[in-house]
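To start, the structure itself, in structure tokens.
Heads up, one of the protein chains got dropped from this complex, but the rest are sitting where they should.
On to chain A.
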Amino acid sequence: MTTKRGLITDSFKVVKKSRRGAKQRKSPTPPPSQPEDVAPSAREEDLQQLKQFDLDWRFGPCTGISRLQRWERAKLHGLNPAEEIRELLLQTQLSLWLSYTVSLSLL
């Protein structure tokens, strides 16, 4: 699988624990606050919205079909899915990356 659009470590930063000698193992310090908190949180918010869409029981099963196909099906049967979900899905930057995370988030 190509990951040209981003790596998982973009969204979930690797936290390196600093070693202070073998015996003085204290509880790991919390990760330092990210300077770019603002930008990924918008993306994470979108991701959360899409996850909520996946788990919404009114639109049927979510596995095996793409989110856009599921949205289209819901629209076809008159279940009024939110339009903003469709807009999110059509933004090209997000769609590929997030469709990759569907399989991860459902694990």
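The rule is short, and it goes like this: contacts are C-beta pairs under 8 Å (C-beta built on N, C-alpha and C of every residue); 3 or more make two chains touch, one makes a residue touch a chain; residues count from 1.
Rule of thumb we're sticking to: contacts and distances are computed from a predicted model.
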| item | value |
| --- | --- |
| Name per UniProt, for the chain absent here [options: "Phospholipid-transporting ATPase", "NADH dehydrogenase [ubiquinone] flavoprotein 1, mitochondrial", "DNA polymerase delta subunit 2" or "DNA-binding transcription factor"] | "DNA polymerase delta subunit 2" |
| Interface residues of chain A (partner: the chain not displayed) | 57-58, 60-61, 63-65, 69, 72-73, 76-79 |
